[in-house]
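Subset of chains shown; positions unchanged.
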Amino acid sequence: MSGEKTVGVKPVFKKVLTDVDRGIYVESWEVSNEDFGLDGRWCIKKCRLRGGTSEGVDIITVDNGALSFTVIPTRGMGIWKGEFKGLPLGWESPVKSPVHPHYINLEARGGLGWLDGFNEWVVRCGLGSLGAPGIDTIIDNMGRRREVMLTLHGRIANIPASEVKCRVYLEPSVKLSVEGVVYERSMFGPNLKMTTEISTTPNSNTLKITDRIENLKSTPDEMQILYHCNYGVPLLEDGARLVAPFHKVAPRDERAAEGIESFDEFGPPESGFVEQVYFCKLVGDGRGYTKAALLNRDRTRAASISFSLSELPYFTVWKNTNSLEEGYVMGLEPGTSFPNHKSFERRMGRVVNLKPGETYEVTLELSAHVGAEEVRRLEDEIEGLMEGVETEIFRNPVEGFSPT
Amino acid sequence: MSGEKTVGVKPVFKKVLTDVDRGIYVESWEVSNEDFGLDGRWCIKKCRLRGGTSEGVDIITVDNGALSFTVIPTRGMGIWKGEFKGLPLGWESPVKSPVHPHYINLEARGGLGWLDGFNEWVVRCGLGSLGAPGIDTIIDNMGRRREVMLTLHGRIANIPASEVKCRVYLEPSVKLSVEGVVYERSMFGPNLKMTTEISTTPNSNTLKITDRIENLKSTPDEMQILYHCNYGVPLLEDGARLVAPFHKVAPRDERAAEGIESFDEFGPPESGFVEQVYFCKLVGDGRGYTKAALLNRDRTRAASISFSLSELPYFTVWKNTNSLEEGYVMGLEPGTSFPNHKSFERRMGRVVNLKPGETYEVTLELSAHVGAEEVRRLEDEIEGLMEGVETEIFRNPVEGFSPT
């Protein structure tokens, strides 16, 4: 460990790992409880990957003693993989290791180039746009309408952070935090600054993402964000179930309509399975907070996400129970919109407009649950949110949810 | 300092910083007057930026004691920023630090990807093409006509130099020089070699760019170059004025026509301001040299550029007095053509044709002027060029200048 330790007066330890403006870049670094003479078994470790398409990718692994996870500053501060007491969190994509944005051409394959690097547990879609690729109309530098290709899920996951720092809060209790600043900006284009803090506490089963997205322009601008939280084996398995306080559920298209009866149940890996996507509205508690979870077959292990419906009002379920080779995976996707093409979401009034200098804040918690008791408590909590509410399930695509 | 010093016989000190063929690459280096036991306060400093989208960008800062400027070998030997006796030269783009070409996809956003890295004081547009993006027809490897996208302002600003060296001339007087070779080449494509020298002398207010662009093909080929010289605050301000020996001035489009009465005057930052572009023909002196300048409101500070009308016959003025956040900026743009789409400029006979082995040479001087006296002298000089010539100002776009 090396860094500016300021124990005592200010009980927080801070280490800057990257700061473009100040010319700071630290290739390898780590800190652990031992550096503070504290009990426990937690650490933060930073290194740089080498070779292949991972060459030059920075990763930061936080291990709180029970839960560990790996943040990728080089890929927009996404979270690659996690593990809680031996339970892997994330999935096995055909793309095995983190891909440096240098190797991603978002425009490739008709705007699907994003998929060449898609393997994260948690990846943000956005910020200028997200969702299906396709043509949108922008105003160019000449003030003229210009048709441009919006590529799948936008740019943020393929932009490296300009600032990266770690903080260890020592009082009132220990908190481990990785912070990053990612700019999605261009001359005559969007200028969005995302400041993220990803934190956890020793031995907890939870990590918390706090993102603040600021419009740095002098004019209003659009913003979209969706958290693509993906789970594969072992949580996802034949008999696994999705639990959430569903208010409305609609299939995205005919293909999803085929499986509407069992939209919340998962089958085994099935070669050739074509993805099914469901657009949902969830119910929240008194303050608008809600929770969704994936439970394994025998309800002994689960993963959940918690968020505010006022921040992330639209919830998408991605069922992609294709073969293991193809990436057997399901996704919990809370967002500011559904992942349809931006032009459709705009028409539906589901694209955020940020005033000059305005900041959109999102908090998302991801937890892992081990043990029947613990999973049962989680189920109860989610069911409690549904009290008095009936789920409306549409058998066919619904006007306004998906383009027709 | 380390390098091959050859004082005495050959009074020039040379340091090779990059040479792909010889496998030379120097990450950090500097030299100053002290290394030669000379008086003064000049130096040349080379370093590599780290982190974010600046990761791996090489920059070379030359400080002559009064004027300093930063060359970016990684971005085609453009000049990022400058400063003269405390006066900043350049502008504040929404894109804050130099962006590595790895992060630029010129094809993105309908061919506007160039804008994702646009923040230089002086950036070359070219060499195979420049100007607005759009479709052009090339002859492909099969000898067939093929429609291809020409992207905004071409490729040269996003190609790293293959050779970079610094030279310190000690006799007859000290000259500091940064030299680079940038190739814009492809199999079955253009093969243009640009050799540039960017130099200055101790305590001078001027830097000189000398570019030689050679067609390495065995057949004639087209070439375009335009020097996009950009100024923001503090020189650009409400009341700042552009001074140049205008012979003809025409608005590019309706939007520019709106402001034709005050095309040479600048207002304050104005959110939502849509750029206005003016196409001009300037008057030169007996040898064809001319000069254009931006003066601040109270005429105490100015920046000027000098060039030859035989080398750069077309002069474009870019007014983009948008908000500070959006990049409050104006551009002086001498070029071999106007920055319309290449197909239009070709039709107008304004695209250079280089014979096999032929070299096109351009010299451009950029100066800074501080003090009312000094600025007055500059104005007088430019007005002197206009003697006997009347400016013709077109109120509407002119056929042949802009596409109609």
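We call the chains A and B, going by the order they appear; numbering starts again at 1 in every chain.
Here is the rule we go by: a residue touches a chain if its C-beta (ideal position, glycine included) is under 8 Å from a C-beta of that chain, and two chains touch if they have at least 3 such contacts.
Fair warning: this is a prediction, and the values are worked out from it, not measured in the lab.
All protein chains share one sequence; of the complete assembly in this entry, 2 are displayed, while the total copy number is 3.
Following the convention adopted for this analysis, only the chains that are shown with their structure count from here on.
Superposing subunit A on subunit B by their CA atoms means rotating through 120 degrees, a value rounded to the nearest 5.
If you average the CA atoms of subunit A and of subunit B, the two centres end up 42 Å from each other. Residues of subunit B that touch subunit A in their complex: 47, 49-55, 93-97, 102-103, 105, 107-110, 112, 115-116, 118-119, 253, 255, 271-272, 274-275, 322-327.
Across the complex, subunit A meets subunit B through its residues 18-21, 23-25, 56, 101-102, 105-107, 138, 140-143, 146-149, 159-164, 183, 185-189, 191, 216-219, 356.
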